[in-house]
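Please find one structure pasted underneath; my questions will follow.
In this view, the complex is presented without one of its protein chains, the others remaining in place.
All chains are identified by letter, namely A, B, C and D, in their written order; residue positions are counted from 1 within each chain.
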Amino acid sequence: MLTILFDGIAYGMLLFILAVGLAVTMGLMNFINLAHGAFAMAGGYITVLLMQRFGVPFLLCLPLAFIGSALLGGVLERTLYRPLYHKPHLDQVLFSIGLVFMAVASVDYFVGSTQQIIQLPEWLKGRTELGSGAWMLGMGHYRLFIIAVCAALTVGLQYVLGYTRFGSRLRASVDDQRVAAGLGINVNMVFLTTFAVGSGLAGLGGALGAEVLGLDPSFPLKFMVYFLIVVAVGGTSSITGPLLAALLLGIADVAGKYYIPKLGAFIVYSLMIAILIWRPQGLFVRKGGK
Amino acid sequence: MAELLKVENLRAGYGQAVVLNDVSLSLGEGQTLALLGRNGTGKTTLINTLAGATRQHGGSISLGGIALHKLASHERAAAGIGWVPQERNIFKSLTVHENLTAVARPGPWNPDRVYKMFARLAERKTNLGTQLSGGEQQMLAVGRALVLNPKLLLLDEPLEGLAPIIVEELLRAIARITRDEGLSAIIVEQHPQAILAISHRAVVLDHGTVVHSGSAEALSEQPELLDRLLGVARA
Amino acid sequence: MNAPQQSLLNDSRFRPWEPVLWLLAFAAPLLVPSHASIINEIAIVALFAVSLDLILGYTGIVSLGHAAFFGMGGYAAALFAKLVMPDPLVGLAVGIVTATLLGAACSFTIMRGSDLTRLMVTLGVGLILLELANKLDWLTGGADGLQGVVMGPLLGTFEFDLAGRTAAWYSLTVLLALFVLLRRVVHSPFGATLKAIRDNRLRAMAIGIPVNRKLAVVYTLAAGVAGAAGALMTQTTGFASLDLFEFHRSADVMLILVIGGTGWLYGGVAGAIVFKLMQDALSSITPQYWTFWIGLFLVVLVLVGRERLIRPWTWFSRGGKS
Amino acid sequence: MSTDQIHRNDADTVLSAQGLVMRFGGITATNNVTLNLKKGARHALIGPNGAGKTTLINLLTGVLQPTEGRITLEGQDITGLAPYLRVQRGMVRTFQINQLFDSLTPLQTLALTVSQHRGLGTKWWQALGRNKQVAERCEQLLAQFHLTEVMNQPTRVLAYGKRRLLEIAIALACEPRVLLLDEPVAGVPAGEREELLQTVAALPAEVSVLLIEHDMDLVFSFANFMTVLVNGTLLTEGTPEEIANDPRVKAVYLGHGEEAHHG
Partner (left out) sequence: QDNTFKIGLILPMTGQQATTGRQIEAAARLYMAQNGDTVAGKKIQLIVKDDTSLPDATRRLAQELVVNDKVNVLAGFGITPSALATAPIATQSKTPMVVMAAATSSITQASPYIVRTSFTLPQASVALADWAPKNGIKKVVTLVSDYGPGIDAEKYFKERLIFNGGQVTEALRVPLRGPDFAPFLQKVRDAKPDALFVFVPSGAGAAVMKQFAERGLDKAGIKLIGTGDVTDDDQLNDMGDVAVGVVTSHHYSAAHPSAMNKKFVEAFSKANKGLRPNFMAVGGYDGMRVIYEALKTSKGQGGGDALLAGMKGQIFESPRGKMFIDAQTRDVVQDIYLRKVEKKDGQLYNVEFDVIKDVKDPGKAK
């Protein structure tokens, strides 16, 4: 039972890393970027290719995946995304889906459509078991590792967005670009940084997730729904919202499959619908006042 | 008195349309300029152009020797512009406090001093921008410009929607600040008498050009001229 | 008739090109008989997209679960043909009614929340129905699809031929009938209240519009029309499978609608024609990588803008807006 | 005071709020407010910024649900009634910040409002302009608010002044019996303000109007009864003269100098 809880948490954390960038672009920048998964895929493929072709160690691949996707995100923000901030959401949907299609076909063309498999270093492969019986807790080392990375990231992000001015400057820029600029905020820079970091996080998530979720060219489409669930249920106004939503989703998914495998996908979706009907703005909304 | 702002042959507008034609004016340190004119004559356009939010077609703006027209909008705040836009444009997803801290620059004005000036805001520190009354938003807009610690305040109809007593207070505060702290200000108002009393200079716009420029005192003493310049008769 | 009345009525008048367009559509299966089946598919997808336009374009409800109703109508019609009687028109009616009922039942889910919430709730409903159809395999055939659907002749006389010409005319007729109906609806006072809700809910309420009730009604109506499209699909292919409910079908139809432009009904039709023809052409040129070119098209479409894309000569002159 | 006023809730009171309380988290925006709007009244509601005037309107119209208190319209309890039903009973408002249908034209907006108000809102088989009475009423309204020239332009491209006029025209298109105006002339040029308020003042005598406004010249020329709200609490009520000379009102709201009335 504890093992299931543990697995759920790890799975949730992974979803969180993958989706948190989207929570930022969608929630804070108000841009519907369905191509988010494509950046995650980029991170995954960077890792796989570096490991397979150049023998770069896994741990080194993670930051490289982050940087690579962040650069990619930055370049695309500069060239393609920026003119679209003012366009209606539906146009953004159309555009970002177009990017996904292109990404999927390109990866297929250059790398091929087979599942890519990552060989983890030995020390991440094992498993530790504590206790016994119903209270046995089995922890895969890799999952432990994911939880650690994610926890560190959460703390860092929370700090940046909550305790630095960057967070409020970002929101100010989104609320009213023209006035934010007139009041001394370098809006372009703020957006560029945010977008790049968001994409970088997705890339990191992709690199970490390739092992658990699998990696093939259809990755961005396959997981889009999951990202959206995390963002919608978590609400978009904080980091803790998506985190808790991802954990909830992860645990519900894993526990649901374990205890009532017959109901499979029902659980996650019913849970999501129930939550959203109950709290239409997501579980955690930014509230003023005291 | 040292000259702070010098605007020469300014031309600006929206898209291809030119709204301001050859506007020139200047303002000294610690002075207040009343910018008057009928509806739609380009007052807001002038203010926004100074703040860098409108497309400038020609002319030059210099602020304390800095060529403002060469700077991007966000660099102008650093150069000393503090802007209160006509529609207030409070950042709606930020709290009152964040609205101030997000843009604040080091200097004598900080959020606490703003709270002292508008006690109402202090009570509403954690409200989001959308959770303020109309007048509270106006106060916040003024406060937000002050924490930029500007050399030049641009106030676009700052009295709209404020209770008479607050209007009174605010006018007194502006007079005090310009006098004691050497700040300059440009104030746009549709009701001239109130601000002419605290201004040093007055400029009247019509159809995007300056039609009158002189001392505020002189203008307020010539009601017939004022009437002619701002007359209710509309085209 | 005073000037305001005249200009109000102008909006709902038929334009001269409209009958021409429809005549062309109906002539198409004769003009290009070899492509009757794609014409049929376009007509079905167009109807589906038009139904989405009713809620997305006119009422501002984003839905990524519209396939739920498509699938419902489809399965209902197919099951009816298989288990009860093979008459297409009765089957169509059954499909519409079931989808309408489902729409009414689901309409409470879209009353509250932001675009994103609605997006996710509709998507969730769609996926749950997919799972349901999967689990009810004794009825639906599960993941293998429902087989043994044999349609009787249309009106008792027109057999569905292999080339798909009967199918194409059948679908086109249903499309036209429902299109004309919806066209009436959106130009009526009822339609105007929908647009009002889309533009500003708060104000809509403040002039006495019962917002939630209208949303429920229009959602139900759109569900019924989507059900009709689904029914046409299974009837003309003689097969129903789970992918009728799939997420990507909802997503595709949204793409199609947005490509054609929301809020004018013809957007769905135009989008269906462009998207389907392009997909068909590209995927026969490069069956492996056609998605790349579709993607590129979407990106360019958005970056350049729908209006400018069809006026190439404006591409290089500096636009006033940008 | 409050019990007293409830008893004064006599026959010619159209709209009555009794003991309204509205709390936003820890903020009490409306604190036990009791207000009676008489039939045919030209009633002004004034008070410092953030006194709770807009909140009170939101409570009356049902945009917000009061934490405590009761609202009656023509003797019937409407406290829990949905906003649109209140409108259907004749209580109509304008918004401090324009709330318009951006993609519709003024003509369509008004036609829709009039149709909805005349019970045609569910008609789906007939075109919007088909009804002759509706079209005529639209024509009248457009002319009255100087919107005829722009009637076919999308609302979003209209100049601010026109949009403001449309905002009020919509309210009148609902043929209100009770009209609540929240700073209707804010942003309207000085010269046009009087004209606008005159249109309102010229409404049939049985229509009751509640006006919120900071422009004191206008308020005093319009109102025949005034209520002052401070910090969510009712400070005082009375005729314009009584209010103008009330030292408490001067202290918290009006200020001292004449020049303070920027109008």
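Definition applied: contacts are C-beta pairs under 8 Å (C-beta built on N, C-alpha and C of every residue); 3 or more make two chains touch, one makes a residue touch a chain.
Since we're looking at a predicted model, the values are computed, not measured.
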Which displayed chains make contact with the chain that has been left out? A, C
Of the residues listed, C:G91, C:G164 or C:G305, which one is in contact with the missing chain? C:G164
Among the options A:E77, A:D91, A:D108 or A:D176, the absent chain makes contact with A:D108
Which of these touches the unseen chain: A:F16, A:Y81, A:F95 or A:Y142? A:Y142
Of C:E18, C:D115 or C:D243, which one is in contact with the hidden chain? C:D243
Go through chain A and note every residue touching the omitted chain. 3-4, 7, 11, 104-105, 108, 113-117, 119, 125, 127, 129, 138, 140, 142, 211-214, 216-218, 222-223, 226, 253-258, 261-262, 264-265
Tell me which stretches of chain C touch the chain missing from the display. 34-38, 41, 134, 142-145, 147, 162-164, 233, 237-239, 241-243, 283-284, 287-291
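The rule we apply is simple: only the chains that are shown with their structure count from here on.
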How many angstrom lie between the CA centroids of chain B and chain C, rounded to a whole number? 52
Cα centre of chain A to Cα centre of chain D, whole Å, reads 48
How far is the middle of chain B from the middle of chain D, if each middle is the mean of its Cα atoms, in Å? 31
Please output the residue numbers of chain B that touch at least 2 other chains, ranges allowed. 127, 131
For chain C, what residues touch not just one other chain but two or more? none
Chain A residues touching chain B in their complex are 165, 168-169, 171-172, 174-176, 178-187, 237, 286-290
Interface residues, chain B side, partner chain D - complex: 38-40, 120, 123-124, 127, 131-136, 138-139, 159-169, 189-191, 193-194, 197, 232, 234
In the complex, chain C residues that touch chain D: 1-9, 11-12, 184-185, 187-193, 195-196, 198-200, 202-211, 263
